[in-house]
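One structure coming up, written as structure tokens, with questions to follow.
With one protein chain removed, the remaining protein chains of the complex are shown where they sit.
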Amino acid sequence: MARVVVDVMPKQEILDPQGQAVARALPRLGFDGVTSVRQGKHFELEVDDDVDDATLAKIAETFLANPVIEDWVVRRVDA
Amino acid sequence: MTSTQPALGGRIDTVEHAAATPDHPQPYRELGLKDDEYARIRDILGRRPTDAELAMYSVMWSEHCSYKSSKAHLRYFGETTTDEMRAKMLAGIGENAGVVDIGDGWAVTFKVESHNHPSYVEPHQGAATGVGGIVRDILAMGARPLAVLDPLRFGPADAPDTKRVLPGVVAGIGGYGNCLGLPNIGGEVVFDPSYAGNPLVNALCVGAMRVEDLHLAHASGVGNKVMLFGARTGLDGIGGVSVLASETFAGDEAGGGRKKLPSVQVGDPFTEKVLIECCLELFRSGLVVGIQDLGGAGLSCATSELASAGEGGMRVELDRVPLRAEGMTPAEILSSESQERMCAVVRPDDVEAFLRVCAKWDVIAVEIGEVTDTGRLQVHWHGETVVDVPPRTVAHEGPVYERPVERPADQDALVADGPERLARPSTPGELRETLLRMVASPNLASRRWVTEQYDRYVRGNTVLAQPADSGMVRIDEETGRGVAVATDCNGRYVKLDPYQGAQLALAEAYRNVAVTGAVPLAVTNCLNFGSPEDPGVMWQFQQAVRGLADGCRELGIPVTGGNVSFYNQTGGTAILPTPVVGVLGVIDDVRRRVPAGIGAEAGETLLLLGDTRDEFGGSEWAHVVHGHLGGRPPAVDLAREKLLAEVLVAGSRDGMVSAAHDLSEGGLAQALVEAALAGQTGCRVVLPADVDPFVWLFAESAGRALVAIPRSEELRFTDMCSARGLPWTRIGVVDPASKALEIQDVATVDLAELRAAWEGTLPALFD
């Protein structure tokens, strides 16, 4: 078994209303100095050893992320 | 920073530079301009356009913005509008949306637009931003948006791609509209293979204002300030224009230019909600002289249209525009389609108050320019002039094409292949099976799976919503005055006969408004067709426009606005021609609205109004049972539609009608099922002795409605019908004790069985 982490983020040029809302709220709560917030998704997958990188890439690209509006990073994490 | 340097070695293309470099090659073809169109721009300017000017012209002269293929045909709407029809209109085609006077000092505006292609690429955001755009159109008229409706078309219900597109579209409409706080009160969901690679996502919004508050997009008053407010401007929807920022116009990955950007725009309904409240407060405070929303073509469109409509001049300091992305070029800023932005013209003395209201709502607002009397739209960028054009040449004097029009060669064969040859059910068992199969078919089944994802209650004025024949909202809480809106189109009818099919769409929407007790008043449309470069498609378009315009003249209700969407096709195959027609009606007191469900009163008689004929061309039965499309669509008789509407409205006004339901796809059988399920009440139906039960149950003859009349009113109602010459047939009674639809000598089906068939289809497909 291996642990795989997939982080999915809205593409840099794509509007991220969720991140913006958090960024706007922070100064109101007295937290200054945060200039930008972007909000994404974090997936943790437990996968069998014979699942190769190409398959993981495909899982991320075709299912976990929406390539039209999101970027993603797949990485294996040491157990 | 990398990859953000504009062309010309980091230099911005100014007017001065353009004049000095006449031979500088420009990627006008990549931007969709034809050789002669580019030549005309050079001719207008007396030099080559700058990058920014080229961006503006290319986007404003696109089919979507300029209506260049449809303009010649759309003129027919104006030519067929009589003075009497015009009298009800406070503003018509040419404004953001048409406005009609509904009495008591209230004005109502409504419009429908397409967001088809974006919704195929990214269903959720495409549909969401479609809602956002149409709501801002209504807001730009000075009206408070009241409700939305969404006419939708998808590929086959069981196709894999429909499972991707439909849930995304529905979630997008719901996610945006629900968060925005507008009730969704109706629309359509239609499945047909022709929409498989090209769904139709149309969005309609209706809004209201006091007559004196009408805001037209006029930038009048030299010296008045131009304010941009709402969201920041980012790189949304400028995929096309990005070639200008590329060293090589092809925009290769490795080049120094910003490579092909995604054209997906992401909507932020929260920002839009705040923008709505902010705008309404600005209107109430009298701080706005003119206003324009930023939709397709963004600032290019807003500035050129505002300038054209006013004194004809405007100066814009583009570097003041609040940006979301770094290194944006003037061309990109002018063509960005970032959502949730508005542009207003404000008197200099009001600017401070304007900014205060915006600050209250946390809305970013900046002064970006002012109205001038130069007759030019001049855009500056850090002190240099990057645009200097006559605004009308951008906004209104684009190319007009007389595209070839030709009736398709196979049209005769299509019409000749009538439904007469199709095997029909005849035994009671076959009829019962047909009834259940039809009720469960994707186009007739309950839309609850879709509409349950939309908030219909917010704002507390929704009187009728799906699955009612038309949506109805109260406008005046004191008097109860309100409006009803319905949208309809059967693309199969239009395919068989575009002229008649468009009239059938009009007739159905008109009827759907009238059955609820409202008086039809005005028409809007969203004309979804294939490629205008196909003469056969242009024939469909021309015929549909003529049919719709002639129909409106006959009914005496004006077309107040519309939208054209071309290039709806997969490969070389066009969609069914789909001129969606929206009809708006007024009701003086929503408390007399007529619902579709039977059983509200103890003892009701069921009457069928109108004539039933053996008409199955383009019918749902032919489609579901035989997969057949051919022959002639049902006959249309608009004088009859008018009479039927008058009777229905009179029946509502005099309290003679306790329920009414339009007959359309699926015919009488479908209407009975829906009326019984809506009212959770059974009924006994006895068809006339000498008729073919199949024809009476499933034919789709137009000009008909099912009504439930309290027994005490029956004679008065039927006397009225007879006196006015409207055919009626007593076809049964409502039976509060029964939990079944009983059609004598044909079938008895429990309501539970009907409900299971009707409700089960979409959840089984999409959950």
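Chains: A and B, in written order; residue numbering restarts at 1 for each.
The working rule: a contact is a pair of C-beta atoms (placed from the backbone, for glycine too) under 8 Å apart; a residue touches a chain by one contact, two chains touch by 3 or more.
Criterion: contacts and distances are computed from a predicted model.
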item	value
Name of the absent chain as recorded in UniProt (options "Monosaccharide ABC transporter substrate-binding protein, CUT2 family", "Phosphoribosylformylglycinamidine synthase subunit PurQ", "Gas vesicle protein A" or "Cation/acetate symporter")	"Phosphoribosylformylglycinamidine synthase subunit PurQ"
Residue of B:Lys273, B:Arg341, B:Arg546 or B:His661 in touch with the missing chain, whole complex considered	B:Lys273
Chain not shown: contacting residue from B:Gln26, B:Ser58, B:Thr162 or B:Asn178	B:Asn178
Contact residue for the chain not shown (choose from B:Asp43, B:Asp158 or B:Asp362)	B:Asp362
On chain A, residues whose C-beta touches the chain left out of the figure	17-18, 20-22, 24-25, 28-29, 39
In chain B, positions touching the absent partner	171, 174-175, 178-179, 181, 268-271, 273-274, 361-362, 448, 451-463, 474, 477, 590-591, 752, 755-756, 759-760, 763-764, 767
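The rule is short, and it goes like this: only the chains that are shown with their structure count from here on.
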item	value
Chain A and chain B, separation of their C-alpha mean positions in angstrom	36
Chain B contact footprint on chain A (complex, rising order)	10-11, 13-17, 20-21, 24, 66, 68-69
List of chain B residues in touch with chain A within their complex	121-122, 125, 231, 234-236, 261-262, 264-268, 270-271, 324-325, 338-339, 362
